[in-house]
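Partial view: only certain chains, each at its native spot in the assembly.
Labels run A, B and C following the written order; every chain starts at residue 1.
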């Protein structure tokens, strides 16, 4: 059944297989009269584009967006916006091994069992290529957020851990994130982390990563109890990104070992404003944004395609082994940074619109 | 807007404030002809009922379920099932402090800002009392699961960590979980953890917890790519439970520090069956169940209501402090065990029904 | 799958079988802070209540509404409102004939085939008793409409035709509708129509009816193109009422025989206001309300339960015949008047809320 959509009011549906004619999205629920910034979309897509360093896959994706509908004289019409990206790298490959064997940790086996048919070319629908479609939705979400909120609300993410190496969190400068191939915010960690990742890459292996997303100047009131809490929407959205296997808000898993007295985000009035004295809750109370910074972390598993052979089975159920040939992507987590930002933008845009109906 | 529902095909909506006339749920989407086991509902509700030990709140909730619709001659009709529980503990209290001040880490402040009105009696809608409604939905979900799957699919959860104390995971026996007040599965840890929690209780403090949920004999194919992946549905559902702030699937956050070669869930044919040699993915590949055991962990923050005073503000924005009076609940995480099981049952029932439409 | 709900933002779900413990509704999506007028609900329910004249079924439905949630200190909380009505007329009947045979034109045969099980007592879920639940939702919708719109928006319906007898439309006075047992607005037609209907009743027969719904002072802008046009929402809602088999907007079916020049609703500026010179479109252009009066008509089929025997089959597929025993309802269309008003109120409330998101 219909399941390729996200959001209730601001609802986007993505489509497209990795090696089909095109990928794209349709966004239904964009209010009319929003200034449309097509350059922002292309700029956001470029952040996600692979092939920009030795740490990301070398596929040449032109990733040129084409807007098919919903815009007139530079503004949104209130009708659906369809945007597509043609798949340019559709050369005829020999997919023999991928076609007949299930790559471990990939969607190959489960898609085959669920659907009885599978587009094996580059992962088809399950390819991370799908995330380009969300980046488009995220850019349009940002245009809505800008219109609704007068604050300096800013959604920013960065890689905070690659395998055994973590950045110094106190050194994160978000302006640096898109200026380095590791998408980290701590320049002082670049050399060490680069060397570490390069050695993994050379060994044909891969590694996991952690990303932290931070939203500043959140308005109070976003999130819909009980089953569409802000926490729930974030968890759902982040887990939908390829290879993400964990999500936490605020102090997250650390809260399991804390005492209540250690976890209190007490409140004070300061200079006629409400100030919180801690942020264990990550900016969410009772599923609703409190006005504090929103803080969320996600873990991305190591790239499943590695040069090291793994045991697997083929379509006929026979034992075999498989490994990736040629160049590979040593850490899929890196490029998830702009994707996580885009998902967060979509969530905030959707919940901001929903919140207009909380009171009359 | 409508947000108090969960699920697409098997969709339940909950209603009710903690100290209003009743709480309950309506489940729309239950197929006809399912054997209705009302005793199971009451049995599941009893597992969640508070006041059964010194470690849970002393509120006397009768929690007697009444079925208003949808059942005829012991079977489901295919029409909505409405079930309610009368709130019996509605004595007139003096809510003075709670009424006028915002309890830190509670939903008081955010509900007030979002809605401009708040039922301050016992937390109103944001009370954990709401979770009784989900337990009812979960019991009915289990009846559907039993009908659909011939396997020995079993959904079982237990507390694996309370503050600084963890169970020995290799010792977990799920049959023990509802026989001890800590909802743990490792009997050998009971004494130490009980003493630890009791000392926290006596000090007027509280503590966080971690729960692990395990589903055995999962069928292959549950989960709807891309935005309704099994991971996404679980993350959304678990985060909707009061006080949950983190969710992970399989190896979860540990995957951030792992190499690709360490995270491989390789596959082998053994005795004409498909066997996985590891389960880092927690039973989900590409958002679809792989047939392995489903493994998920959640973190629950410490009870926010403690006897130790905290800084806060009152409704007029003035600084004040607040603390809970009388008995308190030292670890809200404990009673989340049957609730997490119920949510998982609802997710599996919903995705099992959806999966009937994947192929024709 | 879930199908017992109506509306997107203002969404109500109804539940309950005719002879089960209770019927009711849960309304999810009511904004907070609306003045709650419980007396209006009871007053609206009383308009629909049967047994008030010889022209409606003699079932004694107390129809006392009980509100279980969502209200606090006289205002809506923004949480779901659950309202129930206990079924008081649950005497043990001999349902023999209804149990084993399919009443023609009823839902008996199709429910049996679709669900494999059927609550044969009084029609179960397919009974017109379900419409009481919608009347509750409609009353709450009216409270929202009152809050949103400063206009004198008024939703009023009346019976305009019973069998071969039509009222004089130019004589309709809506204040008269609930003062006569035929729910007509033209007092001058009462005697003739009453005699006509009484003779049908005495002959054990029944007859169809037509209702016209009129909404004055509609705001401009309600209705969501393309698939949630105001026309579409009305058609869907009206057709969901038991026994309704036709819906038309404005000049409706007459438009099939008109010339374009005859159907023009031309526009003029008059006294600084926009005035339309005709209303063939029934107040809707391009699926969006134009500000003209909304006009809609529905046809209700004759009561299917009559004292005259009809051919039918029994559960085993054998030929038999069936007739209603005792008193019957000669024209089900009459009591559809408050139900049609309620549905229209729900549609307008929902679309009014949706329209808040058209522009920012």
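Quick note on the criterion: a residue touches a chain if its C-beta (ideal position, glycine included) is under 8 Å from a C-beta of that chain, and two chains touch if they have at least 3 such contacts.
Only a predicted model underlies this, so the values are computations on that prediction, with no experimental measurement involved.
Chemist: Of the identical chains, 3 are shown; go ahead and state how many the full complex includes.
Modeler: All together, the file's complex is an assembly of 4 copies.
Note that only the chains that are shown with their structure count from here on.
Chemist: Quick check for you: after a Cα superposition of subunit B on subunit C, what is the rotation angle, between 0 and 180°, in steps of 5?
Modeler: So the copies are related by a turn of 180 degrees.
Chemist: So what's the Cα centroid distance for subunit A and subunit C, whole Å?
Modeler: Each chain reduced to its C-alpha mean, subunit A and subunit C end up 46 Å apart.
Chemist: How many Å are there between the centre of subunit B and the centre of subunit C, using C-alpha atoms for each centre?
Modeler: 39
Chemist: What is the distance, in whole Å, between the centres of subunit A and subunit B, each centre taken as the mean of its C-alpha atoms?
Modeler: Subunit A and subunit B have C-alpha centres separated by 26 Å.
Chemist: List, in ascending order, every residue of subunit C touching at least 2 other chains.
Modeler: 9, 29, 32-33, 78-79, 353
Chemist: Hey, which residues of subunit C end up touching subunit B in the complex?
Modeler: Its residues touching subunit B are 1-5, 7-11, 13-17, 20-24, 26, 28-29, 32-33, 66-73, 75-82, 84, 114-119, 124-125, 353.
Chemist: Spell out the part of subunit C that touches subunit A in their complex, as residue ranges.
Modeler: 9, 29, 31-34, 78-79, 144, 147-148, 225, 353, 356-360
Chemist: Quick one: which bits of subunit B touch subunit A in the complex? Just the residue numbers, please.
Modeler: Contacts found on subunit B: 1, 3-6, 8-9, 14, 102, 104-111, 113-116, 125-126, 130, 161, 163-164, 200, 205-210, 220-221, 223-229, 231-240, 244-269, 272, 274, 277, 280-282, 285-290, 299-304, 306, 308, 310-313, 317-319, 333, 354-355, 357-359.
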